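All protein chains but one are shown in place.
We just call them A and B in the order they show up, numbering each chain from 1.
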Amino acid sequence: MESGLDTSAVGSAISLRMARGRRIPAAFISRRPARGITMTAYIIKRILRSIITLFLIITAVFFLLRLMPIEGYFNNYEKMSPTQVRVGLANLGLNKPVHIQLFTFLKGILGGDLGVSNRYRVKYPIIRLIASKMPLSVEIGIMAVCLGLTAGVPLGILMARSARGRGRFKLWDKFGTAIVVLVEAIPASVYYLFIQIYGTELINKFIPLPMLFDESKAITWALPVFSLSLGTMAWCAMWIRRYMADESTKDYVMLARAKGVPPSVIFRRHIFRNAFVPVVQGLPSMLLLTLVGSLYVESRYSIPGMGGLLVDVIKRQDNTVVQALVLVYSAVSILGLLLGDIAMALLDPRIRLAGKGETR
Amino acid sequence: MKKFKKAADNISEYASRGYEALSDDELFSSAEYRPEALEHLSNAGYSYWRSSLRIYLKNRTAMFFLCLIAITLFFTFIQPYLQNQKDPVRIYNDASGIQIRNRQPDSEFVFGTNAIGQDLWSRTWSGTRTSLFIGFTVACVEAFIGVFIGILWGYTRKLDFFFTEIYNIFDNIPQTLVLILISYVLRPSLKTIIFALCLTGWLTTARYIRNQVLIIRDRDYNLASRCLGTPARLIILRNLLPFLVSVITMRMAMAIPYAISNEVFVTYIGLGLPLNIPSLGNLIVSGIDKMMEPNLRYQLIFPTIVLSVVTVSFYIIGNAFADASDPKNHVV
Partner (left out) sequence: MKKVLSLVLCGVMLFGFAAGCGSSNNNGVPQDSAQAQGDTGTPADTGASSEAAPQETPADAAGDGVFRMLYSSEYTSLNYLVVVNTYELKAAANTIDGLTEYDEYGVALPALAESWSSNADNTVWTFKIRQGVKWVDKNGKETADVTAQDWADAAKYVNDAHNDSALQYMYSGIVKNAEEYYEQTANILDAENAVTDGTSESVEAYYAENDIDPSTFITFEDVGVKALDESTLEYTMAVPIPYFISVLSYASYLPVYGPFLEEQGDYFGIDNESLLYCGAYLMSDYEPNVKHIFKANPLYWDKGKVYIQEYQHIYNADESTLAPAMFQRGEIDEAFIGADILDNWFTNPETKDLVRGNMPVIAYSYFYAFNFEPRFDAQYEPDNWIKAVNNENFRQALMYGLDRVKALTVQDPYNPGSLMNNTITPATFAVGAGKDFTQYDALKPFSNGNNFDEAKAAEFRDKAKTELTAAGASFPVKILMPFNPSTTNWDKECQVVEQQLESLLGMDFIDIIVEAGPSTGFLGEVRRTGKYAFMKCNWGADYADPQTWAEPFGNGNSYNFMYTDESKVLAEQPVTNKSEETQAVVTEYYAKADAAKAQTADIAARYAAFAEAEAFLIQHAIIVPFSVDTDGYTATLRDPFSGMFAPYGLSPFRYKGVKLLEKPMSNEAFEAAYAEWRAAWTQAQSAQQ
């Protein structure tokens, strides 16, 4: 996933956008073929660049938030005296010049301190807040990714095989495409809701299934995980199919076939391996983005995870938490991209990071 | 990239035939610049556009969706001028002056009415108009800025480092974050949404364009053009842009559904358009609330269908067009 906060919420949009051409790692468009740059040097460079990005994001968000009307910091602004407003702002640390506030915040980050929440949960340390929410999102997210992969990869293979196979109707391809298109086209907010309503109704006929998530009841994990996995599944299937179809007409495949290499070997050793590369590239992002949770699914099922937390704190104008979350979110997506590029380089020897210019 | 090999071959062919007839003097004296020679084409019988179109027409699924979207678009725009159409923001009252709330679809209200008695049929189409407007505007802005920056970035060597570094930094910013923050800080309106969506989208377009430009820039014929003293402006306009059309169109086709689904997302988190401007986003979001009532589900289903049709159509058309415009697939 390119740079979504919410694998499911914007997942469909992202995969649409990626439908043509895999993401080109930053290194591929580096200015000049810098010979002899090792992987380590490349990674260090990328990390330094990421730090600049993070700093820019934080600063921009910092100033953006300070543009908001101060009314938003108080629940009963209507009935407050000027002194009360003044005191309130002072207690939120908002009476100081912005650059000093920014400096204090950055200093805190370096010391590993994200500060305390001011409005979302008054005086609660943000680290503890995140620590209490993240594990569940990750658990659910990773289960969904695994499920999506186990279903999506075979589906993609079936689709690709049927697409170039002799079958007159290419049933698997059509069926797979239908699923992919449906998942892509219907807004996630709508089909998640359908799954929740009909899913609970259906399962309820056989075993009692509450509508909301309950960590201690295994059965309540099923629907959220299932819902979340659909996006990954469609994404995987689409990519595998596309790349396998592309690879199978390549010259080297023709050559292998002409040489008499058995089709199953061509398929396994050549086509599949090459087609799997973009999936691997997306994998780190996918896994890391589970840290952020899913807004739709978590709010539907009352899962106390990270999903929706950012929107929540933005609306409550809890600046300290917004800053901390923006930092976490950006770091996660940047790291995901970096790891994806590295994973791809490891898997595909033709790709040399920071190597010679264009591949496409 | 073998995409333009064919065209390049033609040119070198032309060149090689010419050498034989020329004397050494002529060969090594500088040629004069003749604007009319630019217009001269020699590739017999091959038209890029005709070939693209032919391939596209062969793709029956894509043709189907093209027709579908054409009909949808056409209908969306003429709908207000048809007879007996209702006003999308008007609240309809029955004979006793009470709002016609939550009327099931019938012959008078084709898609039924919503909770305050507005006609969902006209709201759906009006919403589609709004959403398509957002989509098209964003796509155009993205394409314009993207192409402009992309060409500058690819063509001007001096700017390459600068733009690449900028890109590497900004590409990492999560788009959703930008979208949420901008929608929150600014007042909810059409302008805000369009602005927020345009803010980051052009970056990717620019990169695509830049890559293409980099590939084509130093092709033999461009080199030749430059040697002949063709101004950079003309090289860009005549030699580069036509090759970029397919990339640009494809990116635009993808940007539209992307913008529409983002509008739904922003509305879902409560930062979207106000309700007095119907859009697919706020129709769907207000429909979601009614999902729990089986006989009110029509309020969600109709806008969702329209949205899905639009999204799928653009998605498939964009892909098919990208395939068709790839010269690799052109059989001469």
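Everything that follows uses one rule, which is that contacts are C-beta pairs under 8 Å (C-beta built on N, C-alpha and C of every residue); 3 or more make two chains touch, one makes a residue touch a chain.
Source: prediction; values computed, not measured.
Here one chain is not drawn; of A:M143, A:M238, A:A256 or A:M344, the residue touching it is A:M143.
Considering the full assembly, B:I116 is the residue among B:L53, B:I116, B:L237 or B:I305 that touches the omitted chain.
Although one chain is not displayed, its contacts with chain A can still be listed: residues 68-72, 74-81, 83-84, 86-88, 90-91, 95-96, 100, 119-124, 132-133, 139, 143, 146-147, 150-151, 155, 175, 178-179, 182, 193, 197, 199, 202-208, 210-212, 214-223, 225-226, 229-230, 233, 298-300, 302, 304, 308, 315-317. Residues 89-91, 97-99, 101-102, 115-116, 118, 184, 187-189, 270-271, 274-276, 286, 288-293, 295-296 of chain B touch the missing chain (whole complex, contact as defined above).
One rule holds for everything that comes next: only the chains that are shown with their structure count from here on.
In this assembly, the C-alpha centroid of chain A lies 24 Å from the C-alpha centroid of chain B.
Within the complex formed with chain A, the chain B residues making contact are 1, 160-161, 164-165, 167-177, 180-181, 184-185, 204, 207-208, 210-211, 214-215, 250, 254, 257-258, 261-262, 264-265, 268-270, 284-285, 288, 291-292, 300, 304, 307-309, 311-312, 315-316, 318-319, 322.
Of all residues in chain A, those touching chain B in their complex are 2-6, 9-10, 12-13, 16-17, 19-21, 24, 26, 29-31, 49-50, 52-53, 56-57, 61, 64, 67-68, 181-182, 184-187, 189-190, 193-194, 197, 295-296, 308, 310-311, 314-315, 326, 329-330, 333-334, 337, 357-358, 360.
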